[in-house]
Every structure is written in structure tokens, then in C-alpha cells.
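The structure appears below as C-alpha cells.
Of the protein chains in this complex, one is absent; all others appear in place.
Lettered A and B in written order, each chain numbered from 1.
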Amino acid sequence: MQSRSGSMLYLAGRALGVLFIALALTGTALAQQKNPIKIGFSMALTGALAGAGKGALIAMEIWRDDVNKKGGLLGRPVEFVYYDDATQPAKVPAIYSKLLDVDKVDLVVSSYGTNEIAPAMPIVMRKKLVFPSLFGLAVNDEFKYNRYFQIMPAGPDPKLDWSRGFFQLALEQKPRPQTVAIVAADAEFALNAAAGAHRNAVGMDLKIVYNKTYPPATTDFTPIVRAIQATNPDIVFIASYPPDSVGMVKAANEVGLKAKMFGGSMVGLQFAAIQKNLGPLLNGIVNYDFWVPEATLNFPGVKEFLAKYQEAAKGKGVDPYGHYLPPFAYAYLEILGQSVEATKGMDQAKLAAYMHKTTFSTVVGKVKFGKNGEWEKSRMLQVQFRDVQPDNLEQFAGPGKRVVIYPKEWKSGELVYPYKK
Amino acid sequence: MKISPFWITVAVIVVAGLVFTGSTTNEYYFNAAYVILQAMMMAVAWNILGGYTGYVNFGTAGFFAVGAYTSIALDKAWDLPLPVLIFAGGAVCALIGLGVGYLTLRLKGVYFAIATLAMAIVFETLINNWSYVGGAKGAYILTPEKHLWFGSYIEMLFMVMLLLTIACVAISRKLNSSRLGRGLAAIRDDEVAAECAGVPTLRLKLISTTLMGAMMGAAGAPYPFFVTYVDPQSAFNLFVAVNAIAMPMIGGTSHWLGPVIGALLVGTMQEVITVTVSSELNVLIVGIMLVVFITLAPQGIVGLVQKYRLKRTP
Partner (left out) sequence: MFSLDLLANAVTAGILLGGFYAAVAIGLAIAFGQLDIVNIAHPAFVIAGSYVAYILNARFGLDPVLVGVMVAPVFFAAGAVIYRIYYAAFERTGQESLSGLAFFFGMMFIIEVVLILVYGVDYRLVSADYIGMTIQLGYVGIPLRMLVPFGVAVALTVGVYLYLSRTFMGRAILAVAQDRLALQLMGADPVRVKQFAFGLAIATAAIAGSLLIIIGPVEPSVGRQYIGRVFAIVVLGGMGSIPGMFVAALLLGIVESLVATFMGPSWAPAVAFGVLLLTLALRPSGLFGRA
């Protein structure tokens, strides 16, 4: 028994050695070249957030190609070093420490989503790196890092700003709505949005008649919608993810929900495939968005970018139009690139200072960051779906179907209230 | 008393670990090693109940997550030091393990497995609704300032995990060759016969499940400090459960080295793939590896080696 387990140990020891060497070799095998500027990040290319992650990557690659066509940054070509974090937070620390310590990237940007951004924060904070981030709700509220920059246009107080527009619109209507039902998926972003909605509603003296959450794996939303119906709310605020958003809209239609305003924070209603499938069921819904093809949002460069994206996205199994995340994925790299050129280098302190004080011009318009790295002024749009025809994807490529009704400077139409269902 | 080769190897590994943390500032290896060590602890723990005793635990994610959330709850309440949190996580899950042990009285085989799965889902729902630890919104655990003499916090976490894993492997090894282990093997092979032969099956099963629970809880307790943001969906995730079962199966379930080898092989491969191939192929390779290995080597790597050596002996 002794000798057998002894030689087993020997075998195991050798195996251990081989495996550690394999790991080390992988690290050193990626030898570094001096010339290109390397930007490193992890991205969700598989798992739950992969649809958005892949779209973001396509947009980022377009930026890289655009910059390299013009001669690169500081005269040097730009290269990406990225790895798939599979929407698993546990993978993120290893990926970022590899990017920084082994691949020796010059600049880092974040992955997509709070779950994937947060694990990287301690690492970038320790190395005092500028960290442009892609769509995480109020991550910096916890860390209070002064080199964090969030491209999502939520605003200086993200959790409240998220739904403020929705409720402000409600208050302007006559007769003034009295009651609100709040329902959210049991997951990070939705709960934060719902909590903000709750505070907004209380602050505006609305009576909250329903305030519950549901597990993300719910199949049928009919019971939930009926329970909401039973409380007879004037306003229904929903914070949901794509499959739930579809389920809620369909169930609301089947049950004949008689609210005066419906929507709020439903992720998924911005995605082409879902818009096409829901069709006229969307009419009247007021929901958040970041960019829609309305005349008031025709920023310089955005149409050209979207054309390039839509070409590149063909056959990749991602959203064909790319209105939601891709323009912002392009914009935050624009900001990084412009800052590198302006400060003529990659000194992280100088970059951070420049990014804090400058108003940037990007494909999503003018961007200015506040002290906490969020947008100084919120640009959460509230859009209302109008005149949506059944089974027609092309109608969403242009204006008129998602009318911007808030904030005032980007308005392209008036709210229809109560929304008829 | 002769010191066995095992303890010599352990001493070498510990010293190597310390030297490693002192010499290099490249944190990538520590992050990667942490994940592999965590997987190894889970595999070793699972194997005590699954491989030695023959009861398949489908709810491993539940134990791991409860360990992590015990850590979060206590950290929020009293800001306790890491060793206390690990002990607490282990203790809570040991109690749960004890409860699961009593479950085996009524349920055998696949019914037991389904019951553990149901249990994990119940725990997940409870934590989803427990707002003190953030509920479904998740909890942020900021990296603490203190990290003893180590260069950075991750180096300390790595060392802690290394010591914990060695402790688990040592316990598992002791169990394998002891009277206790033989009793467990008897239960695995034929529980009724074992009971008739005088093996105290209930007591042994309780020891088995409690040990498994304690190890899994201890593996989960440092996790919030590693990943900074924890929410139920990622803590109770499928990959933790799959790895905890796949690694011992690939390595070999009847020997204490099985889960160790399995974790090293599969864990390292997963880490290497993450930073080389990336993309969907990552998951595909894990799946193919699992299928190929299980089909060609049902007894695991240990089984292959044993067969090979049997052929060699005249």
C-alpha cells in the first residue's frame, strides 16, 4: 500500500510539474511587441450576456479599425487583447491580472455588466488605472474610484435617474395618476432600478399598490399580471430582462391590463428580434432607451457607425440593428482615444484628469463625466412606441416608431396618455 | 517514526507557495491558482460523499454559496478576520451537511441526489429574499487593506486557499486508508450488507456528509473576497456543481488522489483555455473532454493507472 501510493504521488508530482509549466508557458508564449498600443479587456462572449457582449465587441473592433486607418493612436497601431469571461464573475480577476501582469497591456476597459465590472475594480484601483466602463449600474457608488468612467448615460445619481423621467412624465398628466405597481426581476440591475422607482414614487406622493419581485426563470407571467391587475394601478413600472419583458407584454395584452402608463425599465424592448415579434403589442408602452433613430438624436458619425456595424453584424447571431449598446461601446473607446491623443501619452493620472474636465464629441453626442465618473447630466431617454406594424423589422431602422418624450432637449413627440390597450 | 512521502510533498508545496508569493509580482498565477484550488477543495469534498460513500450530491452549489454568504453576513455584521469567517462558513455548512446526512436515512440513490438539488434551490430562494446580504441585488465586499506580510491581498488569499486545500486533501487521504474509509466503501458497495455486517452506517454517513459540508463551506467562505461582488445567480451557479462532480469522475472516485488529479487537470485546462482559445469553444472543449474521458476511462485517471500497473505486474 505504501509503495503504490508513493509512486502515485510521484506521478501526481510530475503531473503537477507539467501542468504548472504549461500554465507558465502560456503566459510567456504571448511575447510582447513594442510597437502597438494594447487595450485589454474581458467581454461576455458566452453565457447569459453574450448577445450584448458580442455586439459590443463588434462595435469596438470597428473603432479599432477606424483609428488604425487614420494612423493609429500617437502614430502607433491599436491592438486588442481580450478574453471571454463567459458571464462568470469568478473568471474576471484572473483575466485582468493576466492582461496587466503577463500581456502587459497599456490601457484597460471593462467588460459588460455590473457582475463583470465589479471583480476587476480592486485590480485596476490598485494599479491606479483609468477604467472606462461599459454599462454597469452604480458600480462606483461602492468603490468611489476617481478614475472610473461610465459610458451609460444614467446620470449623476444612477439609481434614481434611471426611472426619474418615467415618473416625471406621469406627474405631468391630467388627471394626475394616483397609484403605481412596481414589479422587478430578482436580479441586480432590475432590483436597483425598482428600488430607485420606489423612491421616486414615494417622493412624488404616489401610492404604491403592488411591489413584488419574481425569479428570473419564470415561464408564465399571466398570474403576476393578474395579481397586478387586481390592485388596479394607474401606472405599472416594470424592471425586467429580455425574456421576462416579452412575457410581461404578452401577458398584459392577453389579460387586458387596463393601466394608463406601462413600461419603465424593460430590457429587451430595444432589441430588434423582440421588437419585430411583439409588433403592435408595443404600441403605447413607455420605456427607457439610450439611443433611437429619431431626428433629434442624429449625432455626427452615428449613422455611418451604424451602417458599418450592421454590415459587420450580418450572420453573427447578434442584434442586426445595434441601436442599444454598440454606439456606446464605440463612444467610450472614442473618448479613451481622444484622451490619449490630447495628453500625448498614456499617463493614467493625466488621462483621468483630462477625462474628468473635458466634454467629448462622440457618435452618441456630447459626453461629460461628473465627479463620480457617471454622466454629469442624465440622458436616460423615455421613448413611447407608436404606430408599430406587425411582423415588420425594417420599420425600426428609422424614426417614428420610438418617439422620444423625455428629456425635453431630445424630445421628438408628445406622450399619448392613457396608452390605449 | 518515518515521515511519509505525502507529508514531505506537502511541506515542499507549502514552502514553494511561500517562495512564489515572495518572489513574483505577477498576480495572474495567484488568481488562476485560487480558482483551481477552490475547485480542488470542492472536488475533494464531493468525493468524500460521492466517491467514498456512494451518495451523489447534486446540490454542491448550495453548500458553496451558503459558505460564501455566511462570510458576507458576518463580515457585514462584525467585520471579522478571514480565518474566523472561514471557520464560520465551514461550521454552518457542516450543520447543513449533518442535516443532509439524516436525509440519507429516508432516501437512497437518485432520490437523495434530487433532494440535494431541491435543497440547493430552496437555499438560493431564501438568500434571494434576504436583503441583509443584498438579496438578489448582490453584495459588494471591498478588498480589505491588511494582508499581513504578503505583497498583495490575492497572494494572501492564495496562501490561505493552499493551506485549506492541503488540509482537505490530507483529511481525505486519511479517510481513504482508515477503518472509517473502509466502512464508507462498504456502504457504497452494498449498504444493506454493510449494516448487517455491523458497520455503523448512520454514524459513518453523518461523518461523511458533515465533513463534505464543512469543506465546501470553507471553500466558499473566501470567495466574496476574491470576486468582490457576489449575487445569488453567480454564487449558486451550475459550473461549480458540474466541476465538483466532473473533476473527481475524471480523476477517479475511489482514491484520494482522484479529485486532486481531476481538479489539476480540468481546472488548469479551463484556465489555459480561458486565456488562449476563449469564446464558445471553451465550453465545448470542457464538454467534449468530459464525454471522452468518461467514455474511455470510466474509472478515471487513477483507474487507468491502476489498470496499467496491474498489467505490468507479472
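Basically, a contact is a pair of C-beta atoms (placed from the backbone, for glycine too) under 8 Å apart; a residue touches a chain by one contact, two chains touch by 3 or more.
Since this is a predicted model, take the numbers as computed values, not measurements.
The chain that is not drawn here is touched, among residues B:170, B:272 or B:290, by B:290. Within the full complex, the residue among A:224, A:312 or A:383 touching the omitted chain is A:224. The chain omitted from view is touched by exactly one of A:36, A:77, A:156 or A:243, namely A:243. Per the touch definition above, the residue from A:180, A:235 or A:318 contacting the chain not shown is A:318.
The residue from A:146, A:277 or A:310 that touches the chain not shown here is A:277.
Residue-level contact of chain B with the missing chain is found at 50, 56, 103, 106-107, 109-111, 114-115, 117-119, 121-122, 124-126, 128-129, 136, 238, 242, 245-246, 249-250, 253, 280-281, 283-284, 286-292, 294-296, 298. Hidden from this view is one chain, which touches chain A at 46-48, 50-51, 54, 186, 212-215, 217-220, 222-224, 226-227, 230-231, 242-243, 246-247, 250-251, 253-256, 268, 271, 273-274, 277, 281, 316-319, 391.
Here is the rule we use: only the chains that are shown with their structure count from here on.
For chain A in complex with chain B, the touching residues are 1-2, 4-6, 8-9, 11-13, 15-16, 19, 22-24, 26-27, 45-46, 82-86, 88-95, 97-98, 100-102, 114-115, 118-119, 121-123, 126, 142-143, 186-188, 191-192, 195, 213, 215-216.
Considering their complex, residues 4-6, 9, 25-32, 34-35, 125, 128, 135-138, 140, 142-143, 152-154, 177, 223, 226-231, 233-234, 237, 239, 255, 257, 260-261, 264-265, 268, 271-272, 274-276, 278-280, 282-283, 302, 305, 309 of chain B touch chain A.
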